[in-house]
Structure formats: structure tokens, C-alpha cells
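Structure, as C-alpha cells:
Shown here: the complex without one of its protein chains, the others still in place.
As written, the chains take the letters A, B and C, and residue 1 is the first residue of each chain.
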Amino acid sequence: MCGIVGVVGHPEASNLSYLGLYALQHRGQESAGIVSTDGDRLFKIRKKTLVVDAFTNDSFKFLKGSSAIGHVRYSTTGQNALKNVQPMIATGGFGNVAVAHNGNITNFRDLKQIMEDQGALFQSTADTEIILHLLAREPVSDLKDKISQTMAKLDGAFSLLFLTPNEMIAVRDPWGFRPLSLGRLENGGFAVASETCAFDLIGARFERDIEPGEILVIAHNGTLKSTRINRKASEAKCVFEHVYFSRPDSFVFGKSVYQSRKELGFQLAKEHPIKPDIVIPVPDSGVISAMGYAEAMNVPMQMGLIRNHYVGRTFIEPKQSIRGFGVKVKLNPVKSILEGKKVVIVDDSIVRGTTSQKIVKMVRDTGAKEIALLITSPPFLSPCVYGIDTPSKEELLASQFNVEQMREKIKADYLGFLSVEGMYKTLNFERSLFCDACFSGTYPTSVDLNSL
Amino acid sequence: MCGIVGVVGHPEASNLSYLGLYALQHRGQESAGIVSTDGDRLFKIRKKTLVVDAFTNDSFKFLKGSSAIGHVRYSTTGQNALKNVQPMIATGGFGNVAVAHNGNITNFRDLKQIMEDQGALFQSTADTEIILHLLAREPVSDLKDKISQTMAKLDGAFSLLFLTPNEMIAVRDPWGFRPLSLGRLENGGFAVASETCAFDLIGARFERDIEPGEILVIAHNGTLKSTRINRKASEAKCVFEHVYFSRPDSFVFGKSVYQSRKELGFQLAKEHPIKPDIVIPVPDSGVISAMGYAEAMNVPMQMGLIRNHYVGRTFIEPKQSIRGFGVKVKLNPVKSILEGKKVVIVDDSIVRGTTSQKIVKMVRDTGAKEIALLITSPPFLSPCVYGIDTPSKEELLASQFNVEQMREKIKADYLGFLSVEGMYKTLNFERSLFCDACFSGTYPTSVDLNSL
Amino acid sequence: MCGIVGVVGHPEASNLSYLGLYALQHRGQESAGIVSTDGDRLFKIRKKTLVVDAFTNDSFKFLKGSSAIGHVRYSTTGQNALKNVQPMIATGGFGNVAVAHNGNITNFRDLKQIMEDQGALFQSTADTEIILHLLAREPVSDLKDKISQTMAKLDGAFSLLFLTPNEMIAVRDPWGFRPLSLGRLENGGFAVASETCAFDLIGARFERDIEPGEILVIAHNGTLKSTRINRKASEAKCVFEHVYFSRPDSFVFGKSVYQSRKELGFQLAKEHPIKPDIVIPVPDSGVISAMGYAEAMNVPMQMGLIRNHYVGRTFIEPKQSIRGFGVKVKLNPVKSILEGKKVVIVDDSIVRGTTSQKIVKMVRDTGAKEIALLITSPPFLSPCVYGIDTPSKEELLASQFNVEQMREKIKADYLGFLSVEGMYKTLNFERSLFCDACFSGTYPTSVDLNSL
Partner (left out) sequence: MCGIVGVVGHPEASNLSYLGLYALQHRGQESAGIVSTDGDRLFKIRKKTLVVDAFTNDSFKFLKGSSAIGHVRYSTTGQNALKNVQPMIATGGFGNVAVAHNGNITNFRDLKQIMEDQGALFQSTADTEIILHLLAREPVSDLKDKISQTMAKLDGAFSLLFLTPNEMIAVRDPWGFRPLSLGRLENGGFAVASETCAFDLIGARFERDIEPGEILVIAHNGTLKSTRINRKASEAKCVFEHVYFSRPDSFVFGKSVYQSRKELGFQLAKEHPIKPDIVIPVPDSGVISAMGYAEAMNVPMQMGLIRNHYVGRTFIEPKQSIRGFGVKVKLNPVKSILEGKKVVIVDDSIVRGTTSQKIVKMVRDTGAKEIALLITSPPFLSPCVYGIDTPSKEELLASQFNVEQMREKIKADYLGFLSVEGMYKTLNFERSLFCDACFSGTYPTSVDLNSL
């Protein structure tokens, strides 16, 4: 999970990029970076911290120029060393180029081996650097052509923004795993972002999605030129963007995420029509689906769990540990709501199952009489290799146990998931155009799970 | 607005205090501080930042001992210089004492003048320092007696925690303006906090409120001794704690804040029975009341405004300003929800009116057809002098205009407030025991608004 | 040891103070601070670091105004906490006043006890704060009169600079222990500094010394008013300022320090006329005296020990320790110079003796055949209580052993000190006007060594 943003043709490009990154903070909280250009040089600031802490007024004096790209990172490939923080810059025969990358390249190791044999030097352990090396070695001179040919060699997910002194280039992999949208600034300039919520904050109007396989060159003077990656692939958009990743106020793959969440709640009611006293969401991601479920079942929703908004912080727990600390630092149960009640808890997914177990225990300890846990997605069976940080297959609860066994582990009185079919039906999505490897185990590209 | 927390009799007192402060972060985001004692010396760390940024693992190695007090601050009296950050420590004939203060002393200036004439030196501009000077000059030797006599000279709001190498002393002013509760740790030690949500996180059990006028001495060996401030006053608890300040998962003045918020929504439905398409809260404070309103009116609630969780940060806005930036950095409207709808927005209060105006405009620009703004409290007429940072009377919208004029300013199609009577009735609160100076203009202590 | 500097009547007062402090860096390397005034408010920056690291360009934008005082500190009374760093500021009936103090008040504890009994609160553990408390309690209104009466109660060494929005006041104790000089800036403004080398750097002309017992009020408009502390005392200037503390390019107590050092070398030659192959100084303090000795004896001086200029830094030594590390990090012997030679080493003093022992060993290990250690002062018998950080009497080598015993400890072939009489004679100083308590054990004020 990462978020990327780009701005072309605005006198305060780096400041707008920073605001865009702030809107995308939910996509990565480990580091933030911006590279800008004044048409001559590239300027870079990268920090291993939150967006609001990474930049000051002085940052924007330093990040000169009318074009910029930015990146927030949640590390997948490569440890979280500063050398792996993005955007990355390299200098080669093509001059200076910066790149920001959302996704994960699955044939990374093979490509790196080939490069090393040819004498390439690496500065980072990130898959993003391989893209720059491939570009440098592509025997054509035009950067756009280099990109077109390089991208054809990459397997996996990559929504990319390149920045040079002359242009910004937005690229989306042929499968279209991760979203990437084009917007128009009020002054006529362009913006590109992982999610449209970034446009709202900077006053940009959504124009269209960058298409799967598209290479869109936005010259600093504002001219657009669209070409395509020289590789055929069938679309495989990430359905989990709607279930969990994206912000509800974003418009992703042509649809409102808020709407999707609501519909998942409706479908949950169809598949698991329990009549509880109250429905409570696991905030924030479960709120809208819980509203849908409550509305469909005509039972009241209550905020039975209050969320502490700590955004990516680590807390220092006392050595003499506090019961349920890990979950309580994020969620606090409201006794007056839960006491003596038959409760439905709505959450988006179960990965390892440890958090679900803690939530159920905490809600029961607070006095709930009966607890059903309903999940707005199917069982999470297989790791994601396209840019989401998931544990190995063995650690995924659903890969080891059936639903009844999972219910026992989690100690809920009832456990219900959405069916894959129900999910697609309610979302009105054409299944063949989406990747649901995490639910189905079927990967759209060839993947060796052991080598990752 | 400030939050205070104290822990006595736990080997990790400073770590627990930090977690307590984190739970109270909503009460003050400008600075955070902890003072601990090992029975011999006092140890202090204070920072002008959020709780999570103010302390590290090393902090707790430095903050030795089994007793500690902490403070989060939102400045009222005294600028936000580090010298004004709390807890404060001073050394006098009584040895070393630290103090953490929530509230505002209204006869601060008179007392300071008297002290200065007697040769006192001041290190800060905060009202809290005057308490220490009064203590030092009180001609009795026992600290508890000093406190009893000193407190009788103070007008205004003060929930206080003192820490010495021997004991922690919790004090609540005779009017009981601000909450302060006593809890019991799992290991038998004691905790004191502004709100009970701090107890939940550190695994403490709520015991009882510190009473108005009470002085509770908690020796480091765990013995409790309760005495009283030598001054009579009728109770004047802050009703706004339930409307806005306290967290919904806290239990304040003997009642669940969540319950109060829900009831304010019910009452709002009685007083302003509009039938909109949807009800939307201004998150987070309006969410529960909006749920109450929606339930009472049997219309769907929607999260039409998505909140960015930025917790007390300042954002750098581009010079070439963005329309509605100030409000959009906190709230983003969801088009698919709002478009073409007749909307009720539920918020907790209108102070200057500028934010309300921006929210209404933003919701209308997003496509809402008709907008009613309903407020879960009466019009805010008079400044608070008891520890809440409010503008002067002239800047309070409700002090200058009637409801219809306010509606015009805010450009809503309808504007409704709760009545004072309705508020008390629905909360089932005895009005004579509460301060509602902000709604009524009647102050429980003598106050010269011009001198503040 | 501390250094103080003040500037009145210059548009860049804080910048000049910073340069003055830099020139006085040898007088204190633990902390640096400046307070300035614009005639209305006081501005303060204090850091626990070297002068060059403590201030930036932004510092001088913040430290507004045409008058300023500064301080470099080498802690004596009070631990090196930030609260003890100077200049200190306090607010009382007299308004805001800042103070910078060089010296040590010997009746500090008695005065503090009296203040505490009267209800005074202390923020620091430094003796300087007591001065502010005494001022605040003095029952006269004029600050100059307050100072005159307060200072009469203080025993010990104090060269002081006070700064208020209206004036700077320079004070020197009646004994005149520490130097303090008045200079004239090129633009007509005034400068005051511990040593005249500060004047050279800021382009000020030396005017005269502040006299023992003098109170010199320099109004921000440039008028001077001189009065006196209401206490008689016979002069007791610190002779060690010439032997070791002051910079050789300073003019202290009416005489060039360079000249004094040279003369100490001449006298050493008279009292210990050894004929070595080479004379080597312990740099930097021994260089000029060694030149004097070499010139008088007509033997070559060589830089046999090369100094690393680390200015007050602490070095991280490997756990598996390096032979002679502590002295080698400061001094490196030059083999080609020392090998096979009969050497005279010239140093300024022997305190604990450990450094001398290490130097002698290092020089011998490097190949010197015979080593005489000559000291440009008499044996250091008694601790200084007037502002120099010395160990207790028991730790002073000369208080425990006679010269021959010391020679054995230090393992030199010869050890020679200057006689007290020879020292005064060669310097042409009237002994009765100087303090030589460290050499004679006779203190000019009543002192209880056990209470310090």
C-alpha cells in the first residue's frame, strides 16, 4: 500500500502535492517524500514520518518549481530504510528522473539478477530501483519509448509517476491493479493521484482514470500525449480497494467507495440476516457497511467502540502488561451501549484473526450478552503479492481453518463472511475484470509464492 | 481546556500517565508533560507537541518512580511558551512540589499583584504559578493545610493534581466546574483523571468522582485522606462537558456522555421535527447526536462528511488559496451521498459561525438541494471564563444576532438550536447544579469580563 | 569560570553579543545564552552547547533590539540543568529583568534558607537566582538602589550584568575577584565584557575596567551613571586569571596577560635554571611561558606536544581502553623532537596531578631521556570558592604531599614550582590587592569549606 500524487503547471506544485499526500495518508504512514522541478533541476525531500511532520514552510521554498510528484509509503518490498523511501531519483544518460511507485513488481528478483550480471549497481533494496535501471539500459533515446518497452517486461502492480525537468509521466500497469486518476486544477494545470479524495482537498476536478496499460505524458507546458505499454493483459483491478483500502469519499474504478461499502452492508444482511439489539462497526472502516447492515435489518446502529485517532503511531506499553492493551489503544468500548445487548459487530476482513479475537473478548468483557461478527468480504485465503502487506499463507487464519473453526478461535457466537458471488453482485462489478487472489487464490500473473 | 492524570503506587507510573494523557489528547493538543517521583526527587519532561511525540522509551527510564502526574494543555491564560507548559515544579520551604491544573482562575490578576508587591518572582505568565506562590506563603507547615487555606482564596475553575516526593493530592474547586475522577489500578494503586476514558486504557476501575471542594491526599503508600476546601459554594458543573468536550466513552458527572449525546439528538427531533432525505453529522462530535436525531425521526443517517484525522496540526495552505481549504482539510463531502438531497446537518455548537458557514457552503456546492443546520445546544451567548478558550463576547455570533439573522449569515435554509430547558430536561440534569454561563450569561462566580 | 558580555546601543546587539561570547568561549563550554531587549520585551535563547552551535541567523531575528547580554557557563554551583543556564529572567514588581553572572556567592545557602522561610519559590539550583529574589524583596523602588543594597549582603565573587527594557547595569563585587571591562563600540554604543579579547572581535575600544564595588548603569539611550555597592572591602583580584584563565591577547586588571605569561617564564628560569636540550610547552596555556623560559635560558623551544583542538567535547573511548587515551585525545607527542632528549616541560599548574603524570609518562614513552616539569605558579593548595571549579582540598595533590613526594607521584626527574613571592615580583603586582587563596589558603571573605 502506497499513495502517489503529481501536480503539473501550478506555481505551488510542491505545496499542493503535500496536501494531496495528506489526503492519501491512509495509504501509507511510514514515510513521505516529494520531488519537484523548476524545469532545470530536481529538488527532493524525504522523511520517515507522517506527511504533516515531514514538511514545513521552508520545505516548499526548497521544493521549487511548477511540477512535483509525491509519495507516501507503507513498505512491502525492501526494508524501511531511508534509501528505500520514495520518490527515488537517479541520473543516467537520459538526465535526471524521479519516480514514485504504488504497487509491487513480482518478477523483481529475476530482473535484478540479470541487471547485476551486467554490472549494474544498486543503492536500495526496493523493487522501484529496478525500473530505473531497466529504463537506463533500454536502447531507445526517448523516455516515453523507454517506458513503453521497459514496462512490458514487468510483471505485477505498478501505478507510477515519473518526473523529469521537462515532463511528468503517469503509468498504470496493463492489469490496472492499483487506481490512478487524472484531475484538472482550477488554474488549468493537471493533477494525478491514487485516489480522488486528493483532488477534493486541492480543488482539482476529476477528469478520468489513467487506463490500465496507459502511458500519459504531461509536458510541463500542459500538453498531454497518451500511448500504451506494449503488452496485452486482461484487467485485474483490486477489489479490496473498495472493501478496505480506499477512502469512502474517493471515487475508485468508476464507482463511489462509500456506495460500495453501503452495498456490502446490504448484502451482508441478505446473507446473514441476524436480528441483534444493536449493530456496531469496527471504526473507521466498518462504519458505512454497518450503517448499511443496520438499515437493511432495521435495527439501530451504535458507536459501541470509540476509536482513538493515532494514525500510524507505535505506543509504548508498560512491561507489566495491560489486558487487551493492543486493541484498546485504538478502540474503547462504551459500556452503557454494550451492556446486556445482543450485538452484531461489522468489520472489513479477518487476516491473522488476532485483532478480531481481542475485539470480541473486549466487547464481551464490557457486558455484551451475545456477539455475532460479520465480515464485509469473503475469507482471506491467500497473500496479496500486488502491493499489500499481508502475512504468509500459513499465517492467514482462513487458509488454515473453516468458518466454524475460525468462529471458535475468535470466540464469537456467530461468524459470517460475504460470499465472493454476493460481493461482486452487490457491487455490480464484472468479476473477470477484477483481481480477487486474496479471496480465491487465483493470481492474474504468474507468481511463485515461495520466492517472495 | 486541559486534561490531567495522576498515578500512585505503580512501578510504571510514568508510562501509565502517558497512556492516560493519550486518552485525554482531545482535551489539549498544544503541549504534554509528566512529572514523576521516586520518593526522593521529582523528574520532569515537558514538550510542546502531541503526547505520542513527546515521550519515548527513554522518557520512562528518566521519569523514575511509582507516582506521577501528567498534563495536556490547550492554552487559555498565558501564551503557549514552554515556561507555561505543565506540570510546573517549584522549590520552596515545603520542598519540591509539582502541579497540574485544569481550569482557569478568575481572580488571577488581583492575586498576582498582591504577590508582586510582596517581592515574589514569576517565571511564567500562567495562572497556575500563582497557586504555588500562595502555597509557599501560607503560614502553616502541612501541605494539606496550605492547600485548604490557599484554595479558599481562589475564584474560578480548578481541578488540580499536586505531586511531592511523599504524596499526590487531588483537588477540585468548590463549584466543581471541571470533572475529576478517582480510579483503582489492577495492582491496587490509584489513578486520578479528568475523564474516565483514561481509566479504560490503563486498566483502572472507576471508583468515584473527586467531589467539588474535596482535597484528597493519596500517600505513596496508598493511604487516602479526604478533607475539604474551607469555602462554601453551590455546585456549578460545566454542562458543555456533555455537549462537546468529553469523549463519548467517558462517564462524566455520574452520567455516560454517549447517552447524553444521544438524548440531545432525541430532543432536537422534538424541537425541530424536520423530515429530510438524510441526516449527516459534523464528525466526530456530532455523530452520536445525529444518530439520535435520525433514529427519532426515522430517517437514514449518512456519513456525508468524511473527517481527516489530523489532531491539532496546522496545515500549510498555498498562497494562491484553495476554495474552502480551512474546512476541507478537516472534512470532505461525499458527492454520491449529498447530491440532490434534502439534508439535516447536526453539529454541537456555533461559536463565531465561520466554520458553520463554510460547511453549509461546501455541502451546498457538493449538490445538496436543501440544508437545515441543527445544533445540539442553545445559542452560545457569553464567553466561558472557566477554562475553555472562547472568543470575546463581540465575536460570538449568537451575542450579536437572533436566530433568523444567524441563519441568513450561515446561509442555511433552516437553523435550529436546542432550548436551555429542553437540554436540561432531556439530560435529566438539575439546572441549579450546573454552570451554563455560555448559554445564559449568568456566571456562578463574580466575573469582570473586561479584565480577562 | 564563566564569561559575560553586554552590548548597549547597537542595532545588532545580539549578533555582537554572540561574537563576544565566542571570544570568551574558553571561559565556559557547557552552555551559552543571550537575552536581548527592544525597549519593551525581553527575548531569550539558551542552549547547552558551544556558542557556534547555539545560535543561527534566525536566532538574531528573534533576539530583537539594540541591547543584549550574554553568558557562557562552566557550571560551579548547581548542576548543569537547562534551568540553571544563564542569563536568567524573572518577573516581579520591578517588571522583567535578566541577569548574567560570573563568579560564586559564598553565603548562598544561608541567604536561600532565609528566602525560603519567607515563602520564596525557586526555579533553579543556581546561586544566581538568589540575587533576583533579594532584589525583589528590597523595599526600595529604584532598581539601582535595590542593587546597591542587595549586593551589600552578598559574600563572594560576582561580576554581573543586568538587563531590563530600559537599561543595562554592570556590577563588580567589592573585592573585584573577576575582571569586567567597559568598551566603546565604533557606532558610539557601549560594550561590557569579562575580557578585552571580546572587544577586539566586535571592533570595540577598551575604555576602562568596571571598578571593584562599582554599579554602572548604562541607559539604552547611552547615558552612564556610576554608583557604588554599600560595602567596604579590600581588593582581592584573582591572580590565576593571569596564570591560566584569561586569553593571552586580553588586557586584565590593567596588564597584558601575554606579558604576564612571558614574565612567569622568565622567573621560572631564575628559580629553576635547568639546561635541557629542549623546552616544550603543554599547549596552549603553557606556550608563552615556555617561550619566556627558553629565551631566558637560551635553549630552543619545540612544539613537542601537538594539541588537538576539541574545545570542550567529550570523546567516546573504546571499552578495551587505549593507553594514555585521555591525554592523547588532547595532546600528541612528536617523536622526532623528543627522542633521546633532556626535556623541560612547562605547564601552568598541577591540580589533581593525574594529567601531569600522564603527560610525563607519554613524553617518556616517546623517547625522552630526562624530564623536568616546571610549573608557572606555586603549588595549588586550597580550593577556589570564587567561581573556579576545583576539587575538594583532599583531592589537591599539593595539599597532601610536599614537592619531592609530588615529583615521585608524577614520575618526573625534576619538579619545580614558582614561589609565591617570585610570582608577584615578576608580575609586578601588589600582593595585598590580589586573592591567592588557592596558593596560600588565605581567603579574603569568611568561608566555610565544609559547607560548599
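What we mean here is this: a residue touches a chain if its C-beta (ideal position, glycine included) is under 8 Å from a C-beta of that chain, and two chains touch if they have at least 3 such contacts.
On a predicted model such as this, the values are computed, not experimentally measured, just so you know.
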List the displayed chains that the omitted chain touches in the full complex. A, C
Residue among A:92, A:254, A:391 or A:441 touching the omitted chain: A:92
Taking the full complex into account, find the residue in C:96, C:149, C:227 or C:332 that is in contact with the omitted chain. C:332
Looking at C:39, C:95, C:254 or C:300, which makes contact with the chain not pictured? C:300
Thinking of the whole complex, not just what is shown, which of C:134, C:288, C:346 or C:410 touches the missing chain? C:288
List the chain A residues touching the unshown chain? 89-93, 116-123, 125, 132-133, 136-138
State which residues belonging to chain C touch the missing partner chain. 11-12, 15-16, 18-19, 22-23, 52-53, 55-57, 60, 186-187, 197, 200-203, 247-249, 256, 258-259, 287-288, 291, 295, 300-303, 306, 308-311, 313, 315-320, 322-323, 325, 328-329, 332-337
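Everything that follows uses one rule, which is that only the chains that are shown with their structure count from here on.
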Just the number, please: Cα centre separation of chain A and chain B in whole Å. 36
If you average the CA atoms of chain B and of chain C, how many Å lie between those two points? 51
When the C-alpha atoms of chain A and chain C are each averaged to a single point, how far apart are the two points in Å? 62
Junction residues of chain A - those touching two or more other chains: none
